[in-house]
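Note that this complex is displayed minus one protein chain, with the remaining chains in position.
Coming up: chain A.
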Amino acid sequence: MELCNCIEPPWPADELLMKYQYISDFFIALAYFSIPLELIYFVKKSAVFPYRWVLVQFGAFIVLCGATHLINLWTFTMHTRTVAVVMTTSKILTAVVSCATALMLVHIIPDLLSVKTRELFLKNKAAELDREMGLIRTQEETGRHVRMLTHEIRSTLDRHTILKTTLVELGRTLGLEECALWMPTRSGLELQLSYTLRHQNPVGYTVPIQLPVINQVFNTSRAVKISPNTPVARLRPAGKYMPGEVVAVRVPLLHLSNFQIHDWPELSTKRYALMVLMLPSDSARQWHVHELELVEVVADQVAVALSHAAILEESMRARDLLMEQNVALDLARREAETAVRARNDFLAVMNHEMRTPMHAIIALSSLLQETELMPEQRLMVETILKSSNLLATLINDVLDLSRLEDGSLQLEIGTFSLHLLFREALNLIKPIASVKKLYVTLSLSPDLSEYAVGDEKRLMQILLNVVGNAVKFTKEGGISICAFVAKSESLRDPRAPDFFPIPSDNHFFLRVEVKDTGAGINPQDIPNIFMKFVQSQPLATKNSGGSGLGLAICKRFVNLMEGHIWIESEGAGRGSTAVFIVKLGIPGRLNGSKLPFVPKGPGNQVKPNFSGLKVVVMDDNSVGRMVTKGLLVHLGCDVSAFASGEECIRAVSHEHKVVFLDVSMPGVDSFEIAVRIHEKFSKRHDRPIIVALTANTDRTTKDNCLRVGMKGVVLKPVSVDRMRSVLSDLLEHGYLVETQ
């Protein structure tokens, strides 16, 4: 609404004031009307404004104020009553609304203010979160870098690759200008520049290890900022710019032995390498904490990777060494085998070759001794005989020993009489002892059984050797031999700590002690006695004629018999006692032994069972036939007896195990019968064993019998015991042992 502002001159001065009031009121009204419009417009625009009701109130208040001022315009001149009323109404309304608004604002303004505060608070929070996000992101990136680095480092087991990769990756991740690794030298006194990032082949700079800066770095596991001027950091040629910050960290060089499962070996490692990292010189970059952490982690990982590489190198080296050793051992073994084979061949040949002439010499010399000789000749022959006997013994000893050594000697087990053995030994030694005027006593304990099972010949050898030595080294007094059954306590001799004999039901341990009053032995010499080729008393051996092998062989035999032998002596001049313990079997208790067991004693107490054994007897003499049949029936056999060969041949079947053929029948060719019986059975194991019964045992009969395939010859008349042993023999071996 445009008002003309032309000023009329005829207006009075107070009309001027009125005019100004008029104009101001007009403008106020205008403003009052436009403000709500603006408010409405902007409120409409923004959707989130929460106090609409307030605005409406405010708007109403403003509009009414405006209306009031507008109506005021009409009151300057004469106005009607209506205008006055309207004016009053609008004023009242305005008063009401403005008071209401004022009241309302009291509530609202604090709210509005607090909104502002909240906004500020949220902004701060957002800023903080942003910061933290930044941190986490950096950490995550660091982690990623570490993982990647580790992966790169650990993807190889080659030491050089590991180190090179470390430097390369670190350089890339952290954007380094230079990265170097200083390794300790072998002497441990210097650090040598081993790897750098930029130079391909670093020249071997060395730096003494005792520098303070190096010690500082080595004393902590953290990455340490060092001055770029230290010798370790002078890696780049001095440039125009300020060198970037340098950080150094220690890299533990772990050894295999340092690995403990539960804690990281911080204290036990002594050797460190030094890793130096340099930031680019022309940047203003600083080392950040997370970068330092990254460096520390990488350094640790490198240590682990290096030790893995070291372990691998070690194991490869060990494996190569082992292979070499294997080859060498194999060669040595083959050589040894060849040597043993050569020796065995030699022995096998020499055994025969040496013994044959020896026997010839001995035999012929003995024969010569029997002829008429002059005294000087007799003396000569005797010397020859003695020497060759000695030589023969020596040869036997050596050959025996070598057979014993390679374990090819086997004991010849048999039943023999112990009492007889000791008496024989006594008889052999008595003449020599009596010449030297020495007494010899023998005492056999009553609980020693008469018979035993073992190697009689070798036992005799042991006994003779021990007793012979006793006599040899005794000048006066005598020797006493005691033999008894060793009980468990006496078996565990303190002198023989590694001898653990285990008595059993089938065996017993024979303990023989031979005490002499002779020269005695120095306790220091005792261990040497049983060693071969060692003579214990060089003075006495002038006449001993021993090879030094005797006791060594005895020891071997005793060991074979699962026993032990030792000598006790209190010293020179106090005599000595030789003790040996051997394991012998109890006769009659060894059932099921597969060894050729030929009992020389008067039969076993055990009755072998032949019950049901089918046998055939052929004898044309009725009495003889009856007696033989009765004999076999008494032993439990199932006997079929025949008088004629034809009947016999017809009746023999594969069920019959033995056929007894009388070959002393005149006019009957028993041999032909034997042949025909053999022919009757095509399969070998069906054939019965054919044994000849005869009254005469001349060589021709025996030969004939064996020629036709008979397995034995038995002399008639046969006793029960004899028949029993014949049957056992036949069943065990398939032939009669003594006939062969």
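One rule holds for everything that comes next: a contact is a pair of C-beta atoms (placed from the backbone, for glycine too) under 8 Å apart; a residue touches a chain by one contact, two chains touch by 3 or more; residues count from 1.
The rule is short, and it goes like this: contacts and distances are computed from a predicted model.
Visitor: From the names "Aminotransferase class I/classII large domain-containing protein", "Ubiquitin fusion degradation protein 1", "Centromere protein W" or "Histidine-containing phosphotransfer protein", which one matches the UniProt record for the unseen chain?
Guide: From the listed options "Aminotransferase class I/classII large domain-containing protein", "Ubiquitin fusion degradation protein 1", "Centromere protein W" or "Histidine-containing phosphotransfer protein", the omitted chain resolves to "Histidine-containing phosphotransfer protein".
Visitor: Given the contact definition stated above, which residue among A:Leu292, A:Val627, A:Val675 or A:Leu706 touches the chain not shown here?
Guide: Of these options, the touching residue for the absent chain is A:Val627.
Visitor: In the whole complex, what residues of chain A lie against the chain that is missing from view?
Guide: So the residues of chain A touching the unseen chain are 620-624, 626-628, 630-631, 633-634, 664, 666-667, 695, 716-720.
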